[in-house]
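Read through the structure below, which is laid out as structure tokens, and then see the notes.
Every protein chain of the complex appears in place save one, which is left out.
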Amino acid sequence: MTPSPLDNDRLVWMYTQMVRIREFEERVKRTFEEHPGVIRGHTHLADGVEASIVGSVANMQPGDYVLTTYRCHGYPIALGTDTKAIMAEIYGRATGICKGLGGSMHLCDPSRGFLGTSGIVGQGIPHATGAAYAAQIRGEGQVVLCFFGDGASKQGAFHESLNIAALWKLPIVYVMENNGYNVETQTHQEDANAAAGEDLSVKAKAYSMPGVTIDGGDPVAVYETVGAAMERARRGEGPTLIESKVYRLSAHGNLIAPPGVPLHYPEHEAIAVFGDREQYEAALKGDPVPQFRGRLVNDGVMTNEQAEEILKAARDEMQEAVTFGVESPFPENDEALAYVYA
Amino acid sequence: MSHELPYIAAIDEAIRLEMERDETVIYFGQNMATTENAPFRQQFGNDRVRVTPISETAEIGMAVGAALAGYRPVVELYMAEFMLVAMDQVVNEGPRFRAMSGGQVKVPLVLKAGWGFTAGWAGQHTGTLTNMFMGIPGLKVVSPSTAADAKGLMASAIRDDNPVVYFHNYLLTLDHGEVPDGEYLVPLGVADVRREGSDVTIVANAHMLNQSLKAAETLAGEGIQAEVIDPRTYAPLDVDTILESVGKTGRLVLVDSAPRHSAASNVIAGEVVERGFDLLKAPIVQVTALDATVPYSEPLEAYVIPDADRVAAAVRGVLGTAPVGA
Partner (left out) sequence: MTADDARRLLRTMWRIRHFEERVGRLKRTDEVFGLIHLSVGQEGVAAATCLQLRDDDAVYSGHRAHGHALAKGALLPRVMAELMGRETGVCRGMGGSMHLVDVEHGFLGATGVVGGNIPMALGSALAARRLGGDTVAVVFFGDGAVQAGHFNETVNLAALWGLPLIMVCENNGFAEFTPRSAHTVVERVSDVVSPYGIVRETVDGNDVLAVWERFGAFLARARAGEGPFLLECLTVRLRGHYEGDPAAYREAIADEEWQKMDPILRLQRHALAQGWVDEDEPAAIEAEAAEEVEAAVAFGRESAFPPPELVAELVYAGSDA
């Protein structure tokens, strides 16, 4: 019924992926200052959400699919996509995972089951549901992980998809990463359940589907809950809605400014919009990455030296990714028309 | 060898043959296969043929997802206007994925959408939406006018590796025609010269094509030989065949049941003017619907939508002739 227990190697692997995601996002952020103009458009970071990402995808087996939102850097990193190709994609280079045609919001690596994202809130939910329909008729035990934010649960696409998934008992797990903000709107301002002080997983009731709420900052809790839901889905018992409560440590996205003006990350909306420094600082104190490190060291799973090595390796890797990206060529003009039709 | 079929049955035949040929073709939509006896469900089972709730965003979005995961979904939408409920999925999701992934994925799916029920269905079910979708890069748009094309274009649409909007005109539903037996493919992106002529080129599709062919008969009695072309596919658009015809006739009348300012004829006119200005002996004339929501009342519906008389009148205008007996 429960996913396989995490041995020490697996726990260290999880920590390593969390650190890699964190360091990657840090370098994306720093790129705005170190290499102004290299990143164009809108970029969304997942620092603070690493535990939820890693705990979830750690359950994926070969053949499983994952589809996500535009806040998507973390998933392929945890799945093993080369960070050089991800960074180069964000820099719009020919060596990017999508050859520079997708950018930060549209990463995709079908070779690892990462079928892609939608840049439009909530619209990836039916895609994931369709992939689950494909998995069901293929009959090889594949399961789909579908990630979206709390804001997406107010989209009609959410309602329509979850109803069908429950009706058809599709092999899918819906992971709602509730970071408490829809851009700069707090969830209780736009969600009737949040306004009533309820967990958002209560929405599952409307579809006769199990719904659970977990601390998305605890990678082990995420691993176990998502894993159990995936096992259930694999047995043909249908979908689950999981609300994973997280806190993103960066603002919704980088500042949007006209070309020529350096873009950077503003302060988190808690401070910039609501003047609530306390909320943000409390979140910083609960930062899942150092929390998990402390726990693994305390439990004797990992030493401090090991943790430092992991951090150093991640930093070296991301430096390499930045250098690779900056030095890579842009795609040729004819690439713009190369993928219009298959 | 061929057999006679109504237009709508020719579409079903193509879907059935493609489902027999390729296990990855799946077919779902509202109000279809609600019982075990529904023909498609009986033959292909509940896995590959499913009824959905009234949830267009999920239906079309799921088609995108199933296509990403290796299937070839056909979505039964009944009414083309129902795509408008899920505009994001039709325009901004499916057709974008291949390009944004740098060619890593493909999204083969067919949106089967009936259109143009200009028989008192009033404002929300009678639109001609071709132009709305023909300019979306990555999205193909087809619209058959005969039973044979209905079959051949559906088969090609299913085999195509891209999202395809397959428009079928409701006014042609029960029009019978000869349909080739067995596997029959009409390539996407190839127009059909339905009638040869030397004096004027008429471009029209579906019900408007039939009206144009009728007008061409009338005009023949007046000594005017009209060449009538059916684009069949609007994206990619076969401009070359139209240009070739204009090279012969020097005159072009474009017929379209869409409102004047959202008609595919605008795009065709632009291409011909830019690439074939020197071929034209007279200005291009567009015979379109008026820029108005289609009215319910029968006389006004007829007032807004073009017919054979209006096509014939436009041709006479282009040629500077008067109708017989005038």
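The letters A and B name the chains in turn, as written, and every chain counts its residues from 1.
In this section, a contact is a pair of C-beta atoms (placed from the backbone, for glycine too) under 8 Å apart; a residue touches a chain by one contact, two chains touch by 3 or more.
What you see is a predicted model, and the numbers here were worked out from it, not measured in a lab.
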**Report entry** Chains on display which the left-out chain touches in the complete complex
**Finding:** A, B
**Report entry** Of B:Ser2, B:Ser198 or B:Ser297, the one touching the omitted chain in the full complex
**Finding:** B:Ser297
**Report entry** Touching the absent chain when the full complex is considered, from A:His42, A:Lys154 or A:Arg295
**Finding:** A:Lys154
Query - Among A:Glu190, A:Asp299 or A:Glu332, residue touching the chain not depicted - result: A:Glu190
Report task. Please pick, from B:Ser2, B:Gln43 or B:Gln124, the residue that touches the omitted chain in the full complex. Result -> B:Gln124
Query - Interface with the undisplayed chain - residues on subunit A - result: 154-160, 163, 166-167, 190-193, 195-196, 198, 202-208
Report task. By the contact definition given up top, give the residues of subunit B that touch the hidden chain. Result -> 30-31, 34-35, 51-58, 81-82, 85, 117, 119-125, 290-293, 295-300, 303-304
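Just so we're on the same page, only the chains that are shown with their structure count from here on.
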Report summary line: Between subunit A and subunit B, the Cα-mean centres are separated in Å by 41
Query raised in the report: Touching subunit B in the complex: which residues of subunit A?
Result: 65, 67, 96-103, 106, 108-110, 115-116, 118, 120, 123, 125-138, 156-157, 160-161, 163-164, 167-168, 335, 338-342
Requested in this report: Please give the residue numbers of subunit B that touch subunit A in the complex, ascending.
Outcome: 26, 47-48, 50, 52-53, 55-71, 73, 88-89, 92-93, 97-108, 137-138, 140, 161-162, 236
